[in-house]
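A protein chain is absent from this complex, but the other protein chains hold their places.
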Amino acid sequence: MDRGRLEAFSDGVFAVAITLLALGLSVAGPGHGSLAHQLASRWPAFVAYVVSFFTVGIIWVNHHALVSNLVVVDRVLLFLNLVMLLFVVMVPFGTVTAADYLARGGFDPRVAVAVYGAVLAGMSAGFGAMFEWSLREGRTKVPVPRDQWWAARRRFVSGGLIYLAVIGLAFASAPAAFALTGTVAVYYVFERTPAVPGSRTSPSGQEPDPDA
Amino acid sequence: MDRGRLEAFSDGVFAVAITLLALGLSVAGPGHGSLAHQLASRWPAFVAYVVSFFTVGIIWVNHHALVSNLVVVDRVLLFLNLVMLLFVVMVPFGTVTAADYLARGGFDPRVAVAVYGAVLAGMSAGFGAMFEWSLREGRTKVPVPRDQWWAARRRFVSGGLIYLAVIGLAFASAPAAFALTGTVAVYYVFERTPAVPGSRTSPSGQEPDPDA
Amino acid sequence: MDRGRLEAFSDGVFAVAITLLALGLSVAGPGHGSLAHQLASRWPAFVAYVVSFFTVGIIWVNHHALVSNLVVVDRVLLFLNLVMLLFVVMVPFGTVTAADYLARGGFDPRVAVAVYGAVLAGMSAGFGAMFEWSLREGRTKVPVPRDQWWAARRRFVSGGLIYLAVIGLAFASAPAAFALTGTVAVYYVFERTPAVPGSRTSPSGQEPDPDA
Partner (left out) sequence: MDRGRLEAFSDGVFAVAITLLALGLSVAGPGHGSLAHQLASRWPAFVAYVVSFFTVGIIWVNHHALVSNLVVVDRVLLFLNLVMLLFVVMVPFGTVTAADYLARGGFDPRVAVAVYGAVLAGMSAGFGAMFEWSLREGRTKVPVPRDQWWAARRRFVSGGLIYLAVIGLAFASAPAAFALTGTVAVYYVFERTPAVPGSRTSPSGQEPDPDA
């Protein structure tokens, strides 16, 4: 068991991915119309940046809470963690793609937002698999009682299901589907899914650490 | 309470953001005039790089001092930290935009420097909110006495207010407003706002750590 | 002996390199045909991204297991670690090159996949040298018994040899050689080469840490 480097590596990937999001903000520069106009016309990039930033930030907070509660780290978890990070790393790609096409006409915006939703759904599924792995007895310091498994899953699956809905909704209305991803981010900021139920007492939303 | 990963993630974001600043230094390359001329004409990029580097570096030092003094990390603080990082990550964007337009004519430089000031003001506001949060009793190892709250706030708010002034001043004179951001960086390098007043005795400007 | 910063620096490099892989996914953007078509025509980029992501992820897991078992860190090891990281950092370059040319005609795809194989062979050789270094008595907490050295080497050398084979095979068939790299990744995900033989009992595939 060695949570330290799992956290260090994951934190590094989260940090780089969240920082690369801002590469999508750059304007074309001098010679492409007034700067004010360039900035104004790139409003989808700014909106998408904020939504993606908080979406990745929330996953990081949940990842943090989940991993800090683990007592066992095995190969399966390392693999599931890599799967989740595979999608975290794709978030800047999804964000730039959505932002570039969101304000355009035709079918492209729908594809772009569906891609964005698919990346977030993958990230959510990867995290859900890590959570599912952690439910087995003896893997966490503070176990989730068996009768709360379905309640806990419902909360997680609902997040993942919304992103699946985003993919479908995108083909009906790209802006509506994109707005839904923003709503999820706002919702989770104010009502974070507890990574591990039964951990309500600690002020930080985390389990009391017996090692601390 | 778990300051460790808050620090690790924040350090990662600070490190990536500060390193991405240098992407704005690259020249167009062979075929765009003599290299000496290209470098000389990009002097605003070098100046903006240095100013932004030390501005982010100072915020990192202050963040470091603030977080190392915490005894509680809750969801609100994690959220405020994310808000601050949202603007830290935008600093390379603001820096490149300011550098690209600073030596140009017309209205664009004013918009560019205003954008730069807005990013720094946001970063400053995010940090100020974290500081404000830390004032509540029991949240820091070394509490700030209540009668020093306003003195402490004044010092922080003055930093944030200067960046607000940069935004306004930019529309009068872009170079003057930009120079003001450089002055703030120089000022803070030599007279760092103590993150937590009353911590003057330690050689590192930090509180004696009871855990150490 | 100080494993901490060796791990921190290496983790940082692994994290940045694995995140930069996604830069190769970006599409040309509006005005270059339908987005669906652009995405579809870039399938090699997505395949190469997934293969490289897991290849780097597996090396990270192995690096983790190897370093956590060390009791000595000397200049030679730091140098070998740098050599390995030299190639880890080149993986995004090799991946983008392979992806850009994989679906093209002529001789270029063969060169591209050979370059990709060479980068992976270098990474594998660097890791193999670190492993070889760790075999000497007294350098690891749990030593590899001398009679298992060749078995351990065979497992490592086979990985490196396959990447050498990829280089050769690339000149016969670029797609076949590229598929071979993917097969190696899948193989190692399911059957990770134990970094240190004799460590089968621990649930995480790592040695019990006497310091823990």
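By letter and in written order, the chains are A, B and C; residue numbering begins at 1 in each of them.
In this section, a residue touches a chain if its C-beta (ideal position, glycine included) is under 8 Å from a C-beta of that chain, and two chains touch if they have at least 3 such contacts.
This one's a predicted model, so the numbers in the text were calculated from it and none came from an experiment.
K.L.:
Which listed residue (C:L25, C:L66, C:V96 or C:A152) would be found touching the missing chain in the intact complex?
P.N.:
C:V96
K.L.:
Tell me, which residues in chain B touch the chain that this view leaves out?
P.N.:
7-8, 11-12, 14-16, 18-23, 25-27, 29-30, 34-36, 39, 49-50, 53-54, 57, 60-61, 64, 68, 189, 192, 203-206, 209, 212
K.L.:
Counting contacts across the full complex, list the positions on chain C that touch the omitted chain.
P.N.:
1-2, 5, 8-9, 11-13, 15-17, 20, 72-75, 78-79, 82, 85-86, 89-90, 92-93, 96-97, 100-101, 104, 107-108, 111-112, 115
As a convention for this text, only the chains that are shown with their structure count from here on.
K.L.:
If I list every residue number at the interface of chain A and chain B, are over half of them used by both copies, so same, or under half, so different?
P.N.:
Mostly different residues: under half of the interface numbers shared.
K.L.:
Superimpose the Cα trace of chain A on the Cα trace of chain C, which carries the same sequence, then give the rotation angle to the nearest 5°.
P.N.:
Nearest-5 rotation angle for the superposition: 90 degrees.
K.L.:
Would you mind pulling out the distance in Å between where the CA atoms of chain B average out and where those of chain C do?
P.N.:
Those two chain centres are 37 Å apart.
K.L.:
Distance-wise, how many Å sit between the C-alpha centres of chain A and chain C, to the nearest whole number?
P.N.:
26
K.L.:
Where the CA atoms of chain A average out and where those of chain B average out, how many Å apart are those spots?
P.N.:
Centres of chain A and chain B (C-alpha means) sit 26 Å apart.
K.L.:
Hunt down the residues of chain A that sit against at least two other chains at once, touch-wise.
P.N.:
Residues 8, 11-12, 15-16, 20 of chain A touch two or more partner chains.
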